[in-house]
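One protein chain is absent from this view; the other protein chains keep their places.
Note that the chains take the letters A and B in the order they are written out, and that residue 1 is the start of every chain.
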Amino acid sequence: MGLFHRLGSRLFLMGVLSSFAAQGAGAEEIVFKDQENREVRLAKAAERIVSIVIPMASTVIALDGSTKKLVGMNPTAKSAVVEGILGKIFPEAKDIPSDVTAPNFVPNVEALTATSPDLVIQWGGRGNDIVAPITNAGLTAMLILYGTEELTRDYMAMASKALGKPERITQLVEWRDRVQKDIEAKAASIPEDKRPSVLYLGRALSDISASGTKGSYNAWYIELVGGKNASAELNGTVSVNKEQIAQWDPEVIFLNAFEAKLNVDWVYSDPVLSLTKAAKNKRVYKMPLGGYRWDPPNQESPLSWMWTANLIQPGVFNYDVRAEMKAAYKTLYNYELTEADIDGILWVKEQGDATYYDQFRAK
Amino acid sequence: MIGLDDATVRFGSRTIIDDLSFSVRVGRTLAILGPNGRGKTTTLKAMLGFQRLDAGRRVAPEIVGYVPQTGASNQQRHRALDIAVMGRAAHLGLFGQPRASDFEIARSALERTGAARFANHFFDRLSGGERQLVLLARAIATGSQVLVLDEPAAALDLHNQERLLRLLNILREPRNKAIVFTTHDPNHALTAADEALLMMPDGQPLHGPVSEMITPQNLDRLYGVPMRVVELAGPDGCTHHAVLPAFAGIRAA
Partner (left out) sequence: MAVVVQEQDARSVRIALARQTLVFGLLLLLFITAFIVSLCVGRFSVPAGRALELVWIGITDPARELTNIDERIVLLVRAPRVVLAALAGAGLAVSGAALQGVFRNPLVSPDILGISQGAAFGGALGIMLGIWGLPLIAMVFVFGLTALILVGLLSRINGRTETVTVILSGLVISSMFSAVVSLLQFIADPNTSLPAIVYWLMGSFATSTWQRTLIAAPGLIFGSLILWMLRFRLNILSLDEAEARSLGANTTRERWLVFGMIAIIVGSQVAVSGIIGWVGIVIPHAARLLVGHDHRALLPASVVLGAGFMVIIDTLARTATAAEIPLGVITALVGAPIFAVLLRNHYRERSAA
């Protein structure tokens, strides 16, 4: 039934095997190339990791299965962790320092050094100014790039390797791969005219932002599950106006999980947006907020794809998302999700009336 | 009437004006004489109320027709008539706009100063002398009984000085205004003023009728240059006085 269930038993086996190897491997030097093609050299598996990158904080927790190795994170990541389900699963997370960096990824070297990290995860491709302070302080940095599923798998694998738990990532990547292939196989038969246009709004409250297809993770999984990116003509993530949205007239609208005050009423109460096909057919959904926000790539992405797939192509996909979530959270965080937890993550109370949302209610 | 009453102005420890009192009645013209740096301008500013007094007070009507030095006024692109009509501002209030009657007053003021012929020209395109006539017309258009001119002849060539002095005499003639001007040339006082205020070097200005003030002794002290006052017979038979400086020690005959 669940894609993760089969995985679970295999994992157990691998865990047992790796624990035999652990002692030997732990003492060995770990060397790999990061996504800026820099050599990262660790004398032994990293015990103390700081993630300046926002979504990687929860990924590190997931990779380790605990918060023990995360010794510092971005304040924005911390608010997501503390306010989301991870705050409930790992109440001790609230004590992890977040003064190691400004939200805009400029490290605070003194606070950073004070956490004596073995490894600092930082964004690549954003210039040396946010990297140099880390390396100048004699700390080891691992640079990662944002955007695609490939990059995500790759940097998750690196982090896993750095943690000295390469087997952990194998299981997560295998899960991603399995879900992705399953979706691709089912979506392949969907004819072009049965693929609805889907608009993902990365921001809505101050100004409205949408993304072109190239380099957008959201557009990638919209197309993966058999949708069409309504804002494909854009270049990168830019501001758009409501008139433009009306012109696109999307059949499905996804609202981001970043803006806490944003909910589907924002669309339904708008004089123009409420006349789009998506609004008229009640196919407006806010992205769930789980261990991390489901919009960008993270350790829970396959759940995000399945949820999206069920909503965009309800005739093709019927994943038991609640069951998948339970299995995934057990593996990722060793946590038994309650029905109420799931309702909260999926906003069942807020958008339970939306079309095709009945499937996500507890049976 | 305009004047100062026991006025004192100090800049730091320096006393520029010390306990100065004088006044000019309507119908009289006062020339404030003295070399540069003796407080002519400070006295003028004090009379106009632009200079804070450390002691004493100024006596002046609410609106004084003030003619700044040519060049001090800014160079915006206004028609001469529009400059002149600004003299009506005090009568129009904060939100008021000049009406036809105000333009009429401005136009007749331009006529009095002989500036009517370039009433519609742009101010910044006029010569220095012409601008001064426009600014004088603006001062007249205020309707004030007092006119104060700051160094009106300073930037003028001899021909224009002659025209200006003639104009000041024309304005003096009806005896319905108190006129004050500053100058460093005693001949201007002799030609166009009834009274003179001499800014003496010891800090005690002398004030009195021109005939009593413009004497070789006073002028020697005032300028530190030997001076002679000569009498010249005019073509009409009247006697005119003229002051001649003795530069480089050469005494004029």
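Worth pointing out:
Criterion: a contact is a pair of C-beta atoms (placed from the backbone, for glycine too) under 8 Å apart; a residue touches a chain by one contact, two chains touch by 3 or more.
Owing to the predicted nature of the structure, the values given are computational and were not obtained by experimental measurement.
Partner chains of the missing chain, restricted to those shown and counted over the full complex, are A, B.
Of the candidate positions A:Ala43, A:Ala246 or A:Ala362, contact with the unshown chain belongs to A:Ala246. Although one chain is not shown, part of chain B still touches it, namely residues 45, 48-50, 62-66, 68, 72-74, 76-79, 82, 86-87, 89-90, 92, 94-98, 117, 119-120, 122, 124-125, 138, 142. Interface with the hidden chain, as seen from chain A, comprises residues 54, 75-76, 79, 102-106, 203, 205-209, 231, 233-235, 238-244, 246-247, 258-261, 271-272, 275.
Definition applied: only the chains that are shown with their structure count from here on.
Here the CA centre of chain A is 83 Å from the CA centre of chain B.
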